[in-house]
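Selected chains from the complex are presented in situ; the others are not included.
Every chain is named by a letter (A and B) in the order it is written, and numbering of its residues begins at 1.
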Amino acid sequence: MFYHVKELQYWAKPERPDPVYAKKLQEILGGQFGEISVAIQYLFQGWNTRGNEKYRDMLMDVGTEELAHIEMLTTMIAHLLEGAPVDQQEQAAQDPMLAAILGGMNPQHAIVSGLGAMPVNSAGVPWNGGYTIASGNLLADFRANLNAESQGRLQAVRLYEQTDDRGVKDMLSFLIARDTMHQNQWLAAISELEAQEGVIVPSTFPRELEKREVSHLFINLSRGEESAQGRWASGPSMDGEGEFQYFAEPYPFADAPSLNPAPPYIHDTPPMM
Amino acid sequence: MFYHVKELQYWAKPERPDPVYAKKLQEILGGQFGEISVAIQYLFQGWNTRGNEKYRDMLMDVGTEELAHIEMLTTMIAHLLEGAPVDQQEQAAQDPMLAAILGGMNPQHAIVSGLGAMPVNSAGVPWNGGYTIASGNLLADFRANLNAESQGRLQAVRLYEQTDDRGVKDMLSFLIARDTMHQNQWLAAISELEAQEGVIVPSTFPRELEKREVSHLFINLSRGEESAQGRWASGPSMDGEGEFQYFAEPYPFADAPSLNPAPPYIHDTPPMM
């Protein structure tokens, strides 16, 4: 169960309205790696955790924090939209600067949400549950989380570069620091799990059941051999189970496929003579 | 530019038709972590790479291999659908086993694709470009790729457990082994980049610009302190820049928000007396 307090986790007031930037900020609210994504993802991972209470508790901590970040961003977007000059039609018709602002904002902020934030990304596409990753396997999921915090911090940093409003920059500097912590945290949790299980997910599948001939083989399917220079092309494999090999001129391991004609009731094209 | 050869990279013929399993296999073809996702993701990452030819070449190698995996799975699904008894209505009306099979398959395999594979997941939801991750930052993206191969191998292993058809198991054992290699590969590439850049993405943002007070702070927002037992709660941080701290009874850093009334032309509810 959850409780809400009215205070924001962190806050800084924007210096001025900026509806075009409000549209951009939607990316880290409702985009693939926005705060809605990480909140839902961590909470679902927590709820689905079976028998590892330390990790469940930690996931609920972080998921609950992300709800506070959603709140900070919705509030910031609402502030940035205050003063959006959406009704100054006559003036806009003559002022190219105003026209550029009106054309660059998300029109739904004026028509649909009444100057409020929406669960959409910076292109206006709604957030969707297909972004969520919660597999029941914690090592797999913590890798997803490390990626989410990496992409999320990268986007926040890019947004930091695209404004000179000191209030916005201040709030972003908080979110960026939290992303730093969360990258640290998932790295720490991953290192715990890898130490216990090994690096290949899932660790519980017997390795002799996979086609081991190709488990450490780099296949050079793109002409040119620059890819031979990487750590993945030679030396001991990262899982400690073999040596990387480089397959410079790869060939298929099988024949061409051949499907039978469909039965008549499917009404495919009949085979030609 | 690409060339195609007719031979499959690997292949094994299924022992018998199984339209219900064909529906399930769609997950690793057209699901969030299916072969379409990794093919598109690696190719877009390769095409967007700026000035790191070794990584670009490697990305094109792997992306091109994933195209071959799409091909293997579409072929397998087409074979599993051969013999789907979709027209035996009268018989189905009396045979519960047949009814269960007809009810458990994806009806689109009979109505829409004519016994062929589709770019959809195991629930029939179309693949979509929103799954794709290609940020221009290679360390961020390689973490996405490590996750994709972790989730992908986990799903392939689960599917392996859900059939006893030796042909299907054989083909899956190849894909699982390739996922092993690809996890190894992204681990290797990540270790190269982390050695050069450090572990926090992006490495190029000056750390003094973030709110450093909270960069290594674990915030316990969920009642109970099981989460204090983890590597993330104490000791040196993974980025070597500080010590983890545990904020056991967290409070907000800011006040409650307060928005101004909307201008009249927005027609929000007027403030009540």
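To be clear about the criterion, a residue touches a chain if its C-beta (ideal position, glycine included) is under 8 Å from a C-beta of that chain, and two chains touch if they have at least 3 such contacts.
A quick note: this is a predicted structure, and the numbers were derived from the prediction, not measured.
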**Prompt:** Please state: how many copies of the shared sequence does the complete assembly contain, given 2 in place?
**Reply:** 6
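Just so we're on the same page, only the chains that are shown with their structure count from here on.
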**Request:** Go ahead and note the Å separation of the Cα centroids belonging to chain A and chain B.
**Result:** 11
**Item:** Touch list for chain B against partner chain A, complex
**Value:** 5-11, 32, 53-58, 60-62, 64-65, 68, 75, 78-79, 82, 86-87, 110, 114-115, 125, 128, 130-131, 133, 135, 137, 139-140, 143-144, 146-147, 150-151, 153-154, 157, 160, 173-174, 176-178, 180-181, 183-185, 187-189, 191-192, 199-202, 205, 207, 209-222, 224-227, 229-232, 237-239, 244, 251-257, 259-260, 262-263, 265-268
